[in-house]
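Only one protein chain is missing from this complex, and each of the others stays in its spot.
Right, subunit A next:
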Amino acid sequence: MTESENDVPQNLEPQNLVPRPDEPQRGASHAAEPQGGASQAGTAENGVPQRDAAEDTAPQEAPVVSVPELSLVVLIGVSGSGKSTFAAKHFKPTQVISSDYCRGLVSDDETDQTATTEAFALLQHIVGTRLRLGLLTVVDATNVQHRARAELLALAKRHNVLADAIVLDVPPSLAAERNHTRPDRDFGEAVVRRHHRDLKRSLKHLRKEGFRRVHHLSGAEAVEAARVVTEKSWNDRGEETGPFDLIGDVHGCRAELEALLTDLGWTIDRDAQGRATGAAHPEGRKAVFVGDLVDRGPDTPGVLRLVMGMVKAGNALCVCGNHEQKLVRAMRGRKVRVAHGLAESLEQLAAEDESFRDEAVAFMDGLRAHYLLDGGRLVVAHAGLKEEYHGRSSGKVRSFALYGDTTGETDEFGLPVRLPWAEDYRGAAAVVYGHTPVLEPEWVNNTICLDTGCCFGGRLTALRYPERELVSVAAEREWYEPVRPLAAPERDAATLDFADVAGDRHLSTGLVGTVKVRAENAAAALEVMSRFADDPRRLLYLPPTMAPVDASDVDGFLEHPAQAFDQYRGRAERVVCQEKHMGSRAVALVCRDPETAKRRFDLDTAPWGALLTRTGRSFFQDEALTGELLARVAAAAEQAGWWDRLETDWVLLDCELLPWSAKARDLIEDQFAGVAAAGLAALPAAAQVLEAASARGLDVAALAERTAARRSNIEAFADVYQRYCWPTDGLDGVRLAPFQVLAAEGRNLADHRHDWHLDVLDALVAADGTGLLKETRRRFVALGTADEDEATRWWTDLCAEGGEGMVVKPVLQDRPRLQPGLKVRGREYLRIVYGADYTDPERLARLRQRNLQHKRSQALREYALGVEALDLVAKRAPLWQVHQLVFAVLALESEPVDPRL
């Protein structure tokens, strides 16, 4: 793996190099050593011998200093050479970190030499942080001594960025003169002269120290005239936006490659002998090869000929695989162990003519180790690449891209042990790679391995991007005996990381922009999630809270339909009034069959999906009961033809599970029945003594009247909760009332119209022969019409027969920040929320002042997070991303809000 060292310091586009080595050195010049930095490499990645670059400035022309977009730029020059002026002229103030400034920060005196150690520690910290974050950074310090530069170079290397040096080489007399005019710099010419000697001594070693390039500005005029430009990294091909056909490890399987390209719609060019020499796609698609074109298979030269042709024509890109790397070394006569199919390549290539061999070597030697494509949204590297290496350049990065995250150990088959970097991957860019043969390509945390072992008799696979479709052809035969049997990928995408959820977080949503989750709320959610919630693989959604309507001014009512209609007026044309079932909120993940549960959600123990509460807990402790319930829903879905109609084999449903007492029995007994018991025992006794006192002629009339009112209130209270309680036995007595279809394969359905939802759900309920499913009654209201009165009467009747009330929702949620629903709860129902006596006029007046602002914002934010989660589920995003959003909903639930709302 040491051969990768020669990848370290060169990272320039060839066209940026204007090799005119014979130009006499004047103005901007580059030190004479060949590029290659610390290593002795004599060739650049593109195989072109390195010549000194950028002698492109005739004396009269302004010297051009070209630095990489992401790099550490080290200014070198004596005190008074004009570094700060130069830096201020060519870079943003935030990009320049000066040692004087750091000295000032730690001592309140920029010239205090005793503060130097602390100042440089601070400077290194700032520079390190900026480089880690991918920001171009310029160090403004004298840097005339080797030690100072070595520390900065080590920093650049640690963060896998290139380092350029800009030498401001002005005569010491001029520098001393400048210093003389500055009171804080008047330390005499001797210091400047000593620094200048150091500089001169350093000049010829700079390149070897590890700078990619040394820009030598000789003389004050050159410094003054110089222009600074930035250049993109070779890895960065963000301007290539595809569409792409990304192709897995070919390993000399030319016939399969031709077949695959043909399947993908490519037209293959052939020479006189019928050999494939290139290919083009009629729709202008571009092929991207993930490396390992060579070795093992029957026709490595044929594959190279085809791919080289495609690359040359600009129809393909190719990254370097470890096999290309080794083959080049072997063909160059280096000593390598001939194994893993290398012998086959050497033999096949030996039969080719020399010019083809030279071309092949040059091609393979020039391959980049990784590419950033599509504006950085797609990364291709042979063995994958962790996020912090994307777009970076160093030996470490190249080694990772070629070999993966190796430990240096080998397994029982003698193959290197690799760490599962993809499990830790949290980047936004999709990473496509090969290198490790797998049975089936599978997305793991937005990464996918396309090596399906074609040469071992497996398949050759392509990924269409951005469609994300997989296309593959079977190998004609086993061309090479596998060292280790092909296996399903070892993955554990279900392992979530503390860092995914802890601390302050800002999550972006399509509906309301960024939603902030506070660290303390996340801390509360961590406990609930860890101790009570179900397996995150089944926890794909948590329902948002819902805000109530504005307080009503209708006599005796705290909540009334009139306000709901008013609130949506002008913001929606039609609303739907849905019966609000009084039970417990339930989210049901229903799979068509246990195989689906296993395949799609990796669920072994929950063959039909999951039934979870609004805090993510499994509804029934008994898994069998959950299974039975979900199987009944799945059967109804089958009967209703849902799977075909929705083109899916699983659905996520938002439901209410009845009765309330099925889940909340303890709460009801402790909280509500206990209160009723006390009230029903105490108030009649109080009425009795008051009656006796009145009979004695005492004036207790007002007190007696109030007591009588409280008595009838508590009686009403006792009636209310009892309506939502009935005995259940197993599933007997249990009802499930679905009211929204949240998601199905490939689709977030939460954005569908509510008439659609209720329509498909009616079909589901009708198809249920077991009495489990319950219809959600509804009225559609065109706002501003008589529908409003009709719906109000309907609501009044619902409440009179003991209902909780209704939820009013815009039929189509088509505006940002529109409340997804408002609850209008019945007058009697509200007794169990606000207390039996809330209807007292005085108390009602006070309650009408309730503040709904926070609740509404909470409802909206949770809704937005939920919709985002459904989007991610639908597009099979990594579990950790879905979990982040689900977790955030739970965290927001711990914000302090009036529990009665």
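As a working rule, contacts are C-beta pairs under 8 Å (C-beta built on N, C-alpha and C of every residue); 3 or more make two chains touch, one makes a residue touch a chain; residues count from 1.
FYI, contacts and distances are computed from a predicted model.
Name of the non-displayed chain as stated in its UniProt record, restricted to "Inositol-phosphate transport system ATP-binding protein", "phosphoenolpyruvate--glycerone phosphotransferase", "Sugar ABC transporter permease" or "Small RNA 2'-O-methyltransferase": "Small RNA 2'-O-methyltransferase".
Across the entire complex, the residue among A:Leu260, A:Leu690 or A:Ala744 in touch with the chain not shown is A:Leu690.
The hidden chain makes contact, of the residues A:Phe601, A:Trp642 or A:Phe672, with A:Phe672.
Per the touch definition above, the residue from A:Leu122, A:Ile832 or A:Leu870 contacting the chain not shown is A:Ile832.
Touch with the hidden chain on the side of subunit A covers residues 492, 494-502, 523-524, 526-527, 529-531, 534-535, 605, 618, 669, 671-686, 688-693, 696, 698-700, 703, 706-707, 710, 714, 718, 721-722, 725, 832-837, 843, 846, 896, 899-900.
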